[in-house]
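The complex is shown incomplete by one protein chain, all other protein chains being positioned as in the whole.
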Amino acid sequence: MTRESPSPRRPAPRPSAGWARGAFLAMALLALLALWHAGASAARPAPAGAPSIAAILWDWTPAILKGFAANVGISLASALFATVLGTFVGIGQLSLHRPVRWLCWLFTHLFRNAPWLVLLFYCMLLLPFQVRVGAWVVPIPDWVKAVAGISIAAAANMSEIVRGAIQSIPTGQWESAASLAFSRTQALWMIVLPQCVKRMLPPWMNLYALIMVSTPLCAIVGVSEIMTVAADILAANARHDLLMPVYLYLLVLFFLYCYPIAVLTRRLERKFAIAG
Amino acid sequence: MTEIIKEWFDRLYADTGLNFSVFRDAFDAQRFLEGVLTTLEMSAICLALSLAIGVLGAAVQGVRFRPLAWLVDAYIQFFRNTPSVIQLYFFFFGLGPLFTSTNEFGQAVPLVSSYTWAVICFSIYAGAFNVEIFRSGIEAISPATVDAAQALGYTRLGTYVHVVLPLALRISFPALSNNMVNLVKLTSVAYAIAVPDILYASSQIWSDSLNVAEIMNVVLFSYVLIVSVFVWGAGLLERRLRVPGMGV
Partner (left out) sequence: MSTHSVAAPASASDDFIIQCRDVRKSFKGVEVLKGMSLDVRKGDVVCIIGPSGSGKSTFLRCLNGLVPVDGGTVVAAGHAVHDPGVDKLALRRRVGMVFQQYNLFPHRTVLQNVMMAPVHVLRQKRAEVERRARALIRKVRLHGKEDAYPGELSGGQQQRVAIARSLAMNPDVMLFDEVTAALDPETVGEVLVTIKELAAEGMTCILVTHEMGFAREVADCIYFTDGGLIVESGPPAAFFSQPKDPRTRAFLERVL
């Protein structure tokens, strides 16, 4: 909905300049820092001579970053498989063959209505830990099963994104392609899907952020990533005032990774909305 | 009725070795049922709380005192861009120890249970999304409507409650119901802090009876069923709330 200048009684629209966002981002981090300090001092005091919390976190940072790299790796692998699988399932939801359509619909709705953690458990516990291929026995590591679980869940989301994008292309495009004797497949891949890419980009980036934010769930099913490193830190130090700072550290790390993605997504959304 | 089900599954076990102990064993059945109730209860409470947070947050975002609105923004950005499971650990393990009282033995006893922390955490998480959804719903209302309400004598608060909110709710309903469905799925993460929901109860069942495959399928099916019912209900509600001529 378009509107003229905002009425004087309504406050001006929030500034979209990066500065304002940076300002409240800084405020947010400051507030968290204050919270951390409060927590550290309110909890039982550290034994005398023990290293400071900051020192401990600093020492463990390389390990934490390595754990985070594992999360990033899992998210990228899952995003790749989810995108490919989801695209085909999404296209399949609009197929002219009823069994294909029905199968893809089933896949999408079954895996969209299941919690991601449940799907992770499912893949973790029910996929074999090794596979016999001919003469070889191929072990399937845990992280592969975790990637499979997340990929399936995300593919269902991707399928809906693709289906929505295809259905948002005006029927006139299909008609004119048909009247130029393009086959349905040609029309889909050469004319409709290229136009879909742009409008799928913001929801796709949202999906990636969702995938990234779901990777710590893998620790619950036994994959080593950043949460297992955090558990190691806490076990090694056995200090109660370390709990909050450690988890805060992890939260800030994820925030620093995901927030720029969110900002970029919003910028892309606005750009595509104007360009049309 | 339950006898018939039990007999059927007993026969299944005898014939094929598939042990759906949830239907055969009274104890397992009870644990599972309690898990289902916990999940449903958590979902309902979180739904209500997150909606309230959403409405409140969207209202605060419109005040003239900008720093307050920025604070809400910071809250939203932080909770949307961080993993909910780590948020949960932060609340339970990080903030939990701050809310303790000492019992008669001088030991620290937590005041806030894991269940409560889970509810708080998920409500705040979903609430962050709801604020955004309500905000775009409110922004989609033309200023002319607000002006008309104020010309009729409504105060700012009155306009918000009687005109803006009902309209914003209807406009943002699809996104809202989507978020609510995600919330129901999110409750499974409470497993991480041992809240006895469906997933946790089932994990206890299968570690006792060693029937992982069967129980896992029951869990998947139960969640899909519950979520599907929610989706269907949301669809019904959406159709009832639809304003002719508005939206898609």
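Chains: A and B, in written order; residue numbering restarts at 1 for each.
As a working rule, a residue touches a chain if its C-beta (ideal position, glycine included) is under 8 Å from a C-beta of that chain, and two chains touch if they have at least 3 such contacts.
Remember, predicted model here, so these are calculated numbers, not experimental data.
Shown chains touched by the missing chain in the whole complex: A.
Within the full complex, the residue among A:L106, A:L180, A:A236 or A:A273 touching the omitted chain is A:L180.
Chain A residues in contact with the hidden partner, per the touch definition given at the top, are 170, 172-173, 175-183, 186, 190-191, 194-195, 276.
The rule we apply is simple: only the chains that are shown with their structure count from here on.
If you average the Cα atoms of chain A and of chain B, the two centres end up 19 Å apart.
For chain A in complex with chain B, the residues that touch the partner chain are 1, 3-4, 6-7, 9-11, 14, 20-21, 23-25, 27-28, 31-32, 39, 42-43, 109-110, 113-119, 121-122, 125-126, 209, 213-217, 220, 227, 240, 243-244, 247-248, 250-251, 254-255, 258-259, 261-262. Taken in their complex, chain B has these residues touching chain A: 61-64, 66, 69-71, 73-75, 77-78, 80-87, 89-90, 93-95, 97-98, 140, 142-143, 146-147, 150, 156, 181, 185-189, 191-192, 199, 212-213, 216, 219-220, 223-224, 227-228, 231.
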